[in-house]
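Okay, structure first, notes after.
Complex shown without one protein chain; remaining protein chains in place.
Here is subunit A:
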Amino acid sequence: MDEDYDDYEYSEDESVVSISSSANSHQGHARTRATAAAAAAASQATSASQSQAVAQTQSQGQYSADFGYDEDEDEDFFGDDNDFDRAMGARPTKKAWAVDFKVYDPDGLRVTQKDTIDRMVPVLAVSRDTTTLLLRCYLWREEPLVEDFIADPERTLAKSGLSVHPAASRIESGNDEFTCEICYTSGAEEEYLSLSCSHSFCTDCYATYASGKIREGESWRIRCPAPKCKTLLGEESARLLLAKHKNVLERYEDNLTRSFVNDLDSFTWCPAPNCQYAIECLVPRSAMTTVIPTVNCKCGKAFCFGCKVDDHMPAPCYLVEKWQQKCKDDSETANWLKANTKECTKCKSTIEKNGGCNHMTCRECQYHFCWVCMGPWDEHGQQFYACNRFNEDSSKNARDSVSKSRAMLERYLHYYTRYNNHEQSVKLARQLLATTEKNMEQMQREMTLSWIEVQFLSDAVDVLSVCRTTLKWSYVLAFYMSADNQKIIFENNQSDLEMATEQLNELVENPIGQWSIEEIKRKIIDKSTYVKSRWETLLSDTSLGLQEGRWQFEC
């Protein structure tokens, strides 16, 4: 490993670790120093060639693991998902900001429903169809269902539009008395179906009725067609009815799965267009002021489970919501106000001067003042329309009081501009990816490198866009954070990440230049590793800080 690199890397790291661990005592500092040194020694020992080692880990998907894309894991959930990686020796322990979640495809969802039903059938000791309906009526909350059912089975069933002994659903015929109440067909040859309420309708009418409801998006909430009858059409009966209508039946199954995900608070659909995966996450709503449940769908989308907004770490949901509202209401207005208006020094009404002389009369409070020096008009005496009183005490005071309220606006714009810059940069990063691909091709052609050897460039761009997104939201957090020492620590972390990100951006933008390819590669890989470690520091620090209640928020 390069000596130079080593010093640079860990000396920087050390200083920040000591800040972020917020240990003011010497002990704490000494400990982190020791840890850093040990880590440095260890990494020196293990990696014969720095760039080679990093390049390998990168291509092994280390990056994706670090950033939380659980590509290899389908079934693992809650803690035991580290087994595979522990065996491989690749995965570090769980990050402070990571939450447990699980991605389901439509088949997985069906299996989950089936498993729950299988578990409940012996508990309730009613038919499978009835159990399914009960579970759906209780929005899959097993405990209340079992409690209610044990306390009063008949009432529980009746409440959900079911009866204790439902007739086995089958299509019947051969009843002379039968007349369908919908089409008035009668006769022994007519096939009909009736639910436990014994309202019978011919199968054609029933199927048409159910198909209509299914096309409207209904699934298990379809009721018996008789007026005021609350009996629900069970899944078995629906499947019997729609056996001949394959398309409708498929739609029905889809609707069932859809309602399963919609009915449960712990499930949500991935908001990416055309994505069919659902995510389960057990972080309760009440915890979302301190935890940011960012989940990564298998389609590649990273979003917040709580508010379905794209990944907004490190700002918690309620600040994000406030901020977005504020931006919607204020941003353009604030810019315009800043450029075109002043405030009445007495009542702080915002005033636009669109003509006339400098003698202003506030419409709100009837205060007379001078537009030029903002001081009271009386003191201008005979020198109307020619203000030369800039440093007069009273006009100075007036300006000071105005500047306070302007400062609020300035403050907002400070954070908004930076937020917006990073947002734009994330978009630019996508264009950068296209340029990078071109660069990669060029490298492959000119330097006879293999495809795998130039992957470091696109990996670096990935790191860039993730870091930019985090930086973007870090300004939202900073905007609402009260100014104190803890905020300074946060801002140091933020500025370190920002600086490193910008440097990496510069390196990636123009990789073919004065340096040799090996040098560029080493520089970019070193820098992205460093940026990534800064990113981790910022995120683990903020997520711990939120949980500890380290910051005061003004909102």
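The rule is short, and it goes like this: contacts are C-beta pairs under 8 Å (C-beta built on N, C-alpha and C of every residue); 3 or more make two chains touch, one makes a residue touch a chain; residues count from 1.
Convention: contacts and distances are computed from a predicted model.
For the chain that does not appear here, its UniProt entry gives the protein name "UBC core domain-containing protein", which is one of "UBC core domain-containing protein", "Ubiquitin-like protein ATG12", "Cyclin-dependent kinase E-1" or "Ribosomal protein S16". Touching the missing chain, out of A:Phe201, A:Phe303 or A:Phe369, is residue A:Phe201. When you scan A:Pro227, A:Pro273 or A:Gly355 for touch with the missing chain, the hit is A:Pro227.
Only one residue in the set A:Val111, A:Ala125, A:Ile150 or A:Cys183 touches the chain that does not appear here, and it is A:Cys183. Although one chain is not displayed, subunit A still touches it through residues 181-185, 199, 201, 204-205, 208-209, 212, 225-229.
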